[in-house]
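In this view, the complex is presented without one of its protein chains, the others remaining in place.
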Amino acid sequence: MNNSTKPRLEDLNVIVAGQGGDGSLTVVNILADVLRTSGLRVYTERDVLSRIKGGITAATLRAYNGERLCISSHIDLMVAFDQAAIPKYAFRLNAKSIVIYDSSNGELTAESKLPEGVRLIGVPLSRYAVKNFRRDIYKNSISFAVIGRLIGLDDGQMKIAFDKRFGRRGAQALKYNLDALNVGCTLADDAGLTIGEGLFEIVATDSKAHMLITGNEAVAFGFAVAGGRFFAGYPITPSTDVMEWLVKWLPKFGGVVKQAEDELSAINMAIGAAITGTRTMTATCGPGIALMQEGIGQLGMAEIPMVIVDAQRSGPSTGMPTKPEQSDINLLCYGGAGDFPRVVLAPGNPAECFHLTVTACNIAEKYQVPVFMCLDQGLSQNTATVDPIDLSSVVIDRGGRLDAEQVSKLEVYKRYLHTDSGASDFAPPGTPGGMGLVTGNEHDEFGLVSTDPINRNKMVAKRQHKMVSMKPELPLAINHGVETADIGFIGVGMCYGVILEAIDLLAQKGILAQYHQVRTLWPMLDDTPAFTKRCPNIFVVEYNATAQLAKLIIAHGGEEENINNILRYDGIPMQAQDLVNSVISKLNLKEDEVA
Amino acid sequence: MNNSTKPRLEDLNVIVAGQGGDGSLTVVNILADVLRTSGLRVYTERDVLSRIKGGITAATLRAYNGERLCISSHIDLMVAFDQAAIPKYAFRLNAKSIVIYDSSNGELTAESKLPEGVRLIGVPLSRYAVKNFRRDIYKNSISFAVIGRLIGLDDGQMKIAFDKRFGRRGAQALKYNLDALNVGCTLADDAGLTIGEGLFEIVATDSKAHMLITGNEAVAFGFAVAGGRFFAGYPITPSTDVMEWLVKWLPKFGGVVKQAEDELSAINMAIGAAITGTRTMTATCGPGIALMQEGIGQLGMAEIPMVIVDAQRSGPSTGMPTKPEQSDINLLCYGGAGDFPRVVLAPGNPAECFHLTVTACNIAEKYQVPVFMCLDQGLSQNTATVDPIDLSSVVIDRGGRLDAEQVSKLEVYKRYLHTDSGASDFAPPGTPGGMGLVTGNEHDEFGLVSTDPINRNKMVAKRQHKMVSMKPELPLAINHGVETADIGFIGVGMCYGVILEAIDLLAQKGILAQYHQVRTLWPMLDDTPAFTKRCPNIFVVEYNATAQLAKLIIAHGGEEENINNILRYDGIPMQAQDLVNSVISKLNLKEDEVA
Amino acid sequence: MTKTFTPSRPIWCAGCGDFGVLQALVSALEELKIPPHERMVVAGIGCSGSLQNNLSCYGYHTLHGRVLPTVTGSKLANPELTVVGVGGDGDGYAIGGGHLVHAFKRNPGVTYIVMNNGTYGLTKGQASPTAPTGYQDNLEEDLDPVMLGLSIPGSTFLARAYSGQPAQLLDLTLAALKHTAEGGGMSYLEVLSPCVTYNDTYRDWRTSVYDVDAEEGYDPTNRAAAFTRMQELREEKRLPLGLIFKGQRHALESVALNKDFPAPALQDIGRPDISGVCNDALQSFIR
Partner (left out) sequence: MTKTFTPSRPIWCAGCGDFGVLQALVSALEELKIPPHERMVVAGIGCSGSLQNNLSCYGYHTLHGRVLPTVTGSKLANPELTVVGVGGDGDGYAIGGGHLVHAFKRNPGVTYIVMNNGTYGLTKGQASPTAPTGYQDNLEEDLDPVMLGLSIPGSTFLARAYSGQPAQLLDLTLAALKHTAEGGGMSYLEVLSPCVTYNDTYRDWRTSVYDVDAEEGYDPTNRAAAFTRMQELREEKRLPLGLIFKGQRHALESVALNKDFPAPALQDIGRPDISGVCNDALQSFIR
């Protein structure tokens, strides 16, 4: 029974902005946790700089009664720890938005570029933090009270959230933060935001417990569950979280993580582990993938399994390290010297990150090839609520791995035996009788170096043939939306969320659209070029300047004439409305003709 | 006036084979020199292993009255220092061939797989070498006398050649080798090969002096002439000769060569030099190109000029280090993380290696981009006679390089100033007032790190726009043969020679063919896709397993239906006859239907 | 005067040791009267790798770990520049570790300043090669790069300063620049430069630094003795500061370049010498 007159909180978008180090992310994280506990699904995003303190940064949250893996174009609430942050994000506000800002240094000036109608609430956050706790950073906790009151959390809920968040930091930290929360409540009272007088009523229809997880975490978790037992890496934004999760967890699975001195060492340590028969992964992004190119070719030639995560960031070169991009697609698909088999998988959400990592581990081991997990900063680092993963669905396929008994029954063991699939059975080092030579030089079936041209031809064919034999096991695209729709989207990674919302927004306007969600980029499976022939108005949505994904599809027989490009490479995540606008303008529709 | 009854020596193909270290290459080199001096054009090729001594290796020579940049399928003369070498190369002989072999350990056995009719001349080369000089290696010089007599060189000519070859090694070396030559002459007498009784009469119609040069040497020479003054590299077959030529010569041009500790250091040393405004180059092959990927992206992002030579060898990974391949095309065109401009030039012969290197230096400096010289082991290492290069044709274009006076006249100097071409004028370090920041992070016009989205969009456009503005300056394809022919070839590097000969062979059979010789692989210029639409039967000839060149053309709008692939990746150079056979079988012609 | 970029304000956290390094470098360059256009400051990737943006110079931001090959190339191409490389401990000792060995071996005329904070600041606090065992689960023994420098026979100038002691830091920065300016080759200065955010070592280091400059009888020209002293101090858990070693060897560029020509970067290459060396090379192919 809903007899409240307040707006139903089914879609709340909050941005918390300030100087780097102001703790915007902390505020958003606590808020995400509270709202998730209330049954809403949440999604959070960050806009940070490649520096540790200072500069204008923000964290954004969306709480939605259902799944939404992107932020809306309409921000309901902005919290600004620094007034200088307001103009940077003001364009995302509208007449109904509310802005809470730190008024310690005075009231807001006119330069803040705010739209008409915005409701402003100045609170001297920093002043009270310093006054009461001698540390500016407590403004976070103070602000939280104001936010909570505003959106209608009760003080008890906020306290529970603080217990959860700060409890593990020790009693004193908890106490100070709770005190700060109290200070905030008082300031909220002053600002007229009293208990129970929140602006919204939270409406949630899904009461099950969700995981709150990033793509990077889901890849790491998937790897551990899939039996991954060795990880070597070198820190690089935005992939580092994969290593950090594994540092904490992999030992509990019986595995080991080694931070290497560079990416060359990382991939070669991983090779060292992989050749013992251990499931192995490394994670990096553009600059690191570039450095690993020689190692990747070695995997292809020497037939060594490995999963390699590319959490793509804005390139080229060092680029914009904290910003998203999808501009390594070419490098993943075409990189490496010489011809060798490889697989590139592209999940669209954290759950898929988990499941495709399991697939990646299986394919890598079974076919003894490198398998890339093609992510991007958004998918890698943004958090989303996910239905608890069904662990019992995980299937491990170790391919032709031989134990001592199996080896002993063979007449002859050849490390690179020619087979129908292209992959040879493998006896891990330590197995009596299974000795073999593994090498990145061309070799015969035993692994002895050979330049015999007949052998060469057979070995090239063996390796290339894997690309054919594995095809039936590779993830096909998923088609979302109305299959007969004339408008189709293609996009991977962080495009997933905006495309799905765009389809909904278009539907509201009476325009039917569908989403052909490619999941295997290499080898390009037949369903994707086929889709481009079937659907007359396709929008390939991607984060790069040269339409790498669209060109990849076209190079594999995709219908160029049906394809339009939506490209973004300025480091800013797209919003669903951007796609809607593109579709409408491309189809020469006026906004008011539709809907 | 030619009243001789001997066969005219207008096309002589000789293979000298033995164990690695037997000195086959030396014999071929001397022979090449003599024949060149007689006015024939020569071409030599090697088939060696990735080991210093031992294993079966060979050097091959073609002497032709005109230009031929490949070996014929018909070997006229084989010299075998080791009888074990004979079966390996026997398939290249025919009924008219002659084999000189070392009979020190006895007569030839039946297993040598020789075709019927071959004339065998056993000479105890090694035995006489050891007996007379205590060193097996003198069998080279001994054998030379036999070869010389056979083909009709007079003893004086041979002596002159020896003076030239061994003179620089000191008087003693010369004396011993001349003695060995004499021993050889005696043995030749014994074998019935007397002075003036040679089998051929050398016919040469072109008496001008030619250069004898490899592609690697021509690139190195071109670089020096083009004002290249810094080279850093790391040894790797088959690119090392570039460095070795420059070690000897670049200091004489006022330049410097530094051998680095690895390829990462090499390209970054080269970057260090390039940012001072010095024309800079590095050279490597697949594994090194792979390692340089991060550096290459840096060149693109930070707008640093550089020429990078890829002497492609058989891959992937370590592969077959001494064997040819063209399988880095994908890596050159699509490698590197992120989107950035680059150029890939592909010469077909040593003269083009020279001229395109000059072009590469100009384009690199003018547009501040990486320019690849895409070679292959065959083009890189095989020697060919070339008309003396017209040095006066070399034009140096330094682009927008500013001197102190020019800078002083500017109101403001911006390292990354937006311009029409995309390239910004450059003040080298040391120029008063020209200070700027160069970085691989995204940056503003001054080079200050920036993630501003508007700036980002402009900077991406700036870099990408270079690909458009430079297009008119890039080398178009050259069309050889009959432009209206229905049969067309496409191919680069070492395919050049076989394709041209194949066209001649086809013409002899009454089949008209043409060769569209692409010289710029990236950006793909319009003339190539256009050619594939115009010519209905195109054979793209390349040395890799996945048709990288053909796919590159198709990805740029080439007409897939007109394209056939001729692929080779077993490490063996193609022969013109192979192409002829492919064409005939593809066109469903029987050999005897034609001609 | 032509206007060009205005050095930006450092982006470091308040209290970061790198401020001191910047200050010392700026003062030293000014004291030595090296004009901005003759300064080539090459920085690695890391918090430390933004220093070049904060002073007037020709600045270059390398790839992570590649400061030393880059400065070697720059110096060979134009020895007239004052070439200074700067970077972090992750940059210089982890990914750049191999280049460090080879730079010492080559002894190019460059100054190399490493801001050692025992952590990867910019990637948020992972253990670097100089992090002690136990920091962030680090299982490895920490490296002493000065000892490493001593072990490379080509090295000629090894010093360590602490950004908490600005006077000595300035002196050693000056000494380093002078060693190189006088043709001595590479001067290597490690500065202990605390990361207040991820590894605040001010308290520790304040008490554990030890000044060999002030030690009677310490002989910075004796490589083996210096090594022994470093080893002893390490066992006592002290951090040696000062001019630790100074040797003599020709700078790379003094032997690598053809003295008959101007520096490679300064040659007028616009018109090739086609009747001279170009033709000689051509003739060598005709033979």
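Couple of notes before you dig in:
So that you can tell them apart, the chains are marked A, B and C in the order they are listed, and the count of residues begins at 1 in each.
Everything that follows uses one rule, which is that a contact is a pair of C-beta atoms (placed from the backbone, for glycine too) under 8 Å apart; a residue touches a chain by one contact, two chains touch by 3 or more.
Please read all numbers here as calculations on a predicted model, not as lab measurements.
Of the candidate positions A:Gly39, A:Gly233, A:Gly295 or A:Gly491, contact with the hidden chain is made by A:Gly295. Of the candidate positions A:Leu199, A:Val225, A:Ala507 or A:Ile572, contact with the hidden chain is made by A:Val225. When the whole complex is considered, the residue among A:Arg46, A:Arg62, A:Arg92 or A:Arg279 that touches the unshown chain is A:Arg279. Looking at A:Gly436, A:Gly481, A:Pro523 or A:Gly571, the residue that reaches the missing chain in the full complex is A:Gly436. Seen across the whole complex, the unshown chain contacts subunit B at 21, 50-55, 234-237, 240, 247, 259, 261-263, 287, 317-318. For subunit A, the residues touching the chain absent from view are 33, 164, 209-213, 217, 221, 224-227, 229-230, 232, 249, 251-256, 258, 260-262, 264-266, 268-280, 294-295, 298, 302, 386, 388-389, 391-392, 394, 396, 398, 407-408, 410-415, 428-441, 446-449. One chain is missing from the display, and on subunit C it is touched by residues 93-99, 101-102, 105-107, 129, 139-144, 147-148, 150-154, 223-225, 227-228, 231-232, 234, 249, 252, 255-256.
We adopt the following convention: only the chains that are shown with their structure count from here on.
Averaged Cα coordinates give subunit B a centre that lies 41 Å from the centre of subunit C. For the pair subunit A and subunit B, the distance between mean C-alpha positions equals 45 Å.
Each of residues 50, 61, 63 in subunit C touches at least two other chains. Multi-chain contact residues, meaning those touching two or more other chains, occur in subunit A at positions 50, 287, 317-318.
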